[in-house]
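Only one protein chain is missing from this complex, and each of the others stays in its spot.
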Amino acid sequence: MKISQKITRKLITLALIVILSAIFAATTSSFLKLINIQEILRVAAYTGIICVGVSFVLISGGIDLSSGGIICFTGIICCRLAVLGLPWPLVVLAAVVVGAACGFLNGWLITRFYLNDFITTLATGFVFSGFGLLAIAKEPSGTVMSQTIRNRGFLMLGKHVGGFYYIVIAWVVLTLIAWFVQTRTRYGLHTCATGSNAKSSEMSGVNVRRMKVMNFTICGACCAIGAAFTVAYQQTAYLSLGSGMGFDAVAACVVGGVMLGGGKGDAIGAFLGAVFMTIVTNGMRKYGLDTSWQYVFEGAVILIAIMSDAGFAVVSARRLKAISEKNANEEALMEAQKGGGAQ
Amino acid sequence: MKNKNIFANVWAQRALILAVLLIIMLIGNRSFFSLGNLRTILMSIAIYGTMCCGMLLCMLTGGIDLAMGSTAAFTSVVCLWYYNGHGMTDGAFVVGLLLAIGCAVLVGILHGVCDAYLLLPSFVVTLATSKLLYGLASALLKGSFIHLTNTEGFFYKIANTKLFGAVPMPIVIFLAAALIVGLILSLTVFGRRVYAVGANRAAAELVGIKSRIFRVGCYVICSLSACLGGIVLTSMNYITSATTAQGYEMMIMLALVVGGADIMGGYGDIAGAVFGALLAGIVENMIVMLNINTNYSKAVQGVIIVLAVAFNVYNNRKSAGLIAPRKKRAAAAPKKEA
Amino acid sequence: MSEELILRTENICKSFNGIQVLKNVNLEIRKGEIHALMGENGAGKSTIIKIITGVYTKDDGEIYIDGQHVVIDNRHDAAEAGISVIYQELSLVPELTVTENIFLGHEIMKRGLPDKKEMRRQVQALIDRYGFLLRPDEVVATMGMAQRQMCEILKALSTEAKLLIMDEPTTSLSASETEQLFVTMEGLREKGTSILYISHRLEEIYRVTDRLTIMRNGEVVGVVDSRTVQADTVTAMMIGHELEKTGVRVPNVNHDHCIEVKDLSLGNLLHNVSFKAYGGEILGIGGLVGSGRTELVSCIYGAVKNYKGSITLDGKPVSRSVAKNIRAGFGMVPEDRRTEGFFPQLSILRNIVISSYDRLSSLGFVRAGAESGHAEKAIADYDVRPAMKKLPLQNLSGGNQQKVILARWLSRDVDVLILDEPTVGVDVGVKAELYVYMRRLADKGAIIIMVSSDLAELTEVSDRVLVLHGGTFFQEFRDHKATQQAVLLASSGVAAKEGEVL
Partner (left out) sequence: MKKFRKILALVLVTLLAVALMAGCSNDGGSSADTKTAAKTKPVIDINNGAACKMAYIPMGAGQEDFPVILKGMQEAIALYPNITLDTYDAGFNPSNQINLLNECITQGVNVIFINSMDATALNSTIAKAEEAGIVVISINNGCSGVHTAHIQNTTYDAGYKAAEYLSSKVGAGAKTVILDVAAELKPTCTMGQGFEDYATKTGAFEILEDYAQSITSIEVGYQAASEVLTKYKDVQVLYCVNDNTAIGAAQAVEAAGRQNDGIIIWGYSGTPAALDAIAQGKILGTSYSDPFYEGYAAMVTAMNYVQLGVSSHNMGNEFFANVLLPTKNVTSENVIETIRGTHWDMSAYNY
């Protein structure tokens, strides 16, 4: 029951992706070109890596909107360090450490002071962008200066091998690792338990606070990884890097079945969500429509996607209810007969 | 239950915060305390303050509307587009305004139905509609601007007249909106029921409140306030486009949360919202006055939100008896369930 | 002291905010016994439990397990010492399976990963050993309440608990499910597990426990043999004075004023239910949990609208809108007061007057004076404590919260009052008060319909009892003929001789 339902949920997203792709491929000439598919994967990978992190937070019952701010901050750090000529593993490591620290700060604030995570991460997102502004290169007069990265080792991260960008490979690897962690390990089990019912998990000896803090930390680290690859691709970092990503990543996750409220979904769902959102945006552009209408369609498709998801949730909830009622009735009857006999 | 500690009182806390800020300004830059500057601060918060009043109702019932900015842009574009297309007369303005109001109502209904009836997460829904409305506004203008040029018409005069020759109209509109919403919340049955729906929807249903209709209603009011804000903003700037009021929803949420509203519903009042808007405006003004790089204003706002939320949570938890004095705090019950 | 003691506490003291809530509490629990702990709300039962299980730290005193002095600072220490708790609210995680739930927090690891096979095997072994109706791979969200309770117990047992603490485990169970639980408990006792059983229900204490410790105001007031002790003695010890009995009395039934339900059907829950409820009497509705009781009264109230059949009040059809029904004089105290009954952040005043704005407003504006007068009168009339109208309701005790919800309806002189499990989690003293208020309303000629799982309440308080079984009414007990056993039999589908089969 459990397994098949999870698969069904993913099948819906997958089917939507296939149908949309088929429509785009059939009605436009450039959608199914190699270069376009590479581009779709590259853009999806950027969102997708963030989604992997966000999925951890969502499953544990939280929400993280600060990813945009963390991307900005860590991206700028990457840029500064890469310009200094540091070897790329060090640059990425530094970014990941800073990203994880940002995530940790989120988690700590939220669990230590019982804050609402929606509003808190929204606010810390601004704060992290502010850190980015502190870290970005400035002229002596204090105005922001763009820096171009010429660090070959680091720029390599933005390149591709055999048509696959390194960011895509990182995305797939991260997703698989995350999926494994979420479904096969104790950590994943505890994350799911925390999101499903924090109080019960606490009573069962799950350290709920630590789980939440850890998941925010993972999210921060994932943002840093995404930022590193993106900065390497764009060869610079700027203050609006990552703007809007906080909401977009959560929306992609929700479309992929990682529900708000916790306990449901996994990294594969987040993966599919990221692919879906990217394909929608990319495909719409192929029609040579006025860009305004693309925004309209994009909004409409997201609406339809979450509506279909809600429809699925309603249907499966009904099924669950029917099953549990049936079970309860059967048992009640059985026990009633027993009890009656005893009397 | 007399509380001897005056800082347990919310307004005492707020007064303290204000006092600290004012002292900073007393040292930093005296020109902060001019009448002109007060007007500047009020003008800068007038628009999103007006929009706050609608959003407050929405937040009280546990909803959230991230499409406020786009709604303001779309409705103002519709209004001005009709106005310019039909001779720029006051009659055309009334029709345009009605069209804009109609659009706002439709948007509100869409949000409300998605949230209350289809049980979709409101923040994803409003995020999607904000893209949608941005696209529609942009499509209507073909990616351009639209100017308000008739300086004789009523449309122009909305924002560009002064009450008693001194108070600019946007401030009057903001205060009027706050007053009306405040009266609705404190004096009418509707207001009482809004709080009830926010506090417990199921219980509200069982005392005969159609909670879902209330929530839809609050979304509609929310969109209407966005519409009002958009129209006043257009009149103030003589121009509007799809990017009008972009990002305002964040300022609105900041003001509301700083003013003690809870994003989960049930907490918050209009006095707090006005205080929040004022504080946001003052802080923004201070950043300029103290020669701090304006790019940091967002970061400062972020810090303020976190502090405000922490204060609110502390107050709410204390009133719920969840915080034991001093040493027991660590062992207090786990976070209340969302 | 002939028998071995599994748990002994010595002079446990605890105070919050300078108020002493436990004074020198000495508890003694023997090996292999079911030991009951009783007391009114606020007597200190939960506090002592929380100290034993490491949720709170004690101010003073010692704890001995198996004669060994132990220090319990957190839940982990308690589990180490062999103490497991089953809380009132179930502590299962709905998205996980039975196996995952049971091993949550102490998974068996193999090469750094949870060993699913081994855990599953152990759970199956446990299930087989105790004979539970469970499947190890079932997701908890899909299971019924009784099954969840079983799962909960299994979870406690899996940690090799020496002492099992059950905090009101029967609250959400129907009579037959409760019976099933007792059988399980007896089985555990035979296998040598000690159980500390906390309950408000006297009949359960008689039914299953060996000894009984009674607490009052943070002190132990007596330890008695629960098989021989008189109910009067227990209640007297608990509340310090004798309980006022409502007694058997003939109600003044007004047959002209009645709600008539005809051929009401709802999905596969209710089939052609027909009955009449008259003014002046308290009609009790019994049956198993899930027998459609709650849905039935929700239909009458208008909260559930998609039923077939007719409901009339004095010959006029009853609306399917809650708002209209409230205006017509209906009122309802719902089953779960936390999720459906009250508004936690709102003040006592707002909670009371929320249903009465049709009287307290004109043209949509609240008449503030009338509003606060109404609330003050209700607070005084129904003895809500503390009597501070501005206080948020979440700060009140369970009993007083329930009083507020009742006051919400009684203060507006309802004509039809529907009560669904009105006294769950309410202590004995407040219970008696609530019954008095209900009776007073009935005497004024109102129709009262009360759904309850508490057999004592059902048989004592109601003048007439209808028992639902299999989606329809099975038996009717008139004129206080209902006995607990008869109602229990009827809800299980066995006709009892006291009642008329319908």
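Quick notes on this structure:
Order of writing sets the chain letters: A, B and C. Residues in each chain are counted from 1.
Here is the rule we go by: a contact is a pair of C-beta atoms (placed from the backbone, for glycine too) under 8 Å apart; a residue touches a chain by one contact, two chains touch by 3 or more.
No experiment lies behind these values; they were computed from the predicted model shown.
Considering the complete complex, the chain that is not shown touches A, B.
If you put the hidden chain back, the residue from B:S44, B:T75 or B:S122 that touches it is B:S44. Across A:A101, A:V172 or A:L239, the residue that sits in touch with the chain not pictured is A:L239. Checked against the full complex, the candidates B:P121, B:P168 or B:G302 give a single residue touching the omitted chain, namely B:P168. Listed residues B:S186, B:T243 or B:N315: the one in touch with the omitted chain is B:T243. In the full complex, chain B touches the hidden chain at residues 29, 31-32, 34, 36-37, 39-40, 43-44, 47, 84, 134, 138, 141-149, 168, 233, 236-239, 241-243, 284-285, 288-289, 291, 293-295. Seen across the whole complex, the unshown chain contacts chain A at 3-4, 7-8, 10-11, 14-15, 17-18, 21-22, 25, 30-37, 39, 42-43, 141, 143-148, 158, 230, 233-244, 281-282, 285-286, 288, 290-292, 294-295.
Going forward, only the chains that are shown with their structure count from here on.
Centroid analysis (C-alpha atoms only) places C farthest from chain A.
Centroids of chain A and chain C (each the mean of its C-alpha atoms) stand 42 Å apart.
Averaged C-alpha coordinates put the centre of chain A at 29 Å from the centre of chain B. Chain contact summary for the complex, chain B toward chain A: residues 66, 114, 118-121, 123-125, 127-139, 142-143, 242, 250, 253-254, 257, 262-264, 293, 295-296, 298-306, 309-310, 313-314, 317, 334-338.
Taken in their complex, chain C has these residues touching chain A: 75-76, 79, 85, 87, 89-97, 100-101, 104-107, 109, 112-114, 133, 137-139, 141-147, 155, 174-177, 179-180, 288-291, 485, 488-489, 491-494.
For chain B in complex with chain C, the touching residues are 1, 187-190, 192-193, 195-196, 199-200, 202-210, 266-267, 316, 319-321, 324-325, 328, 331.
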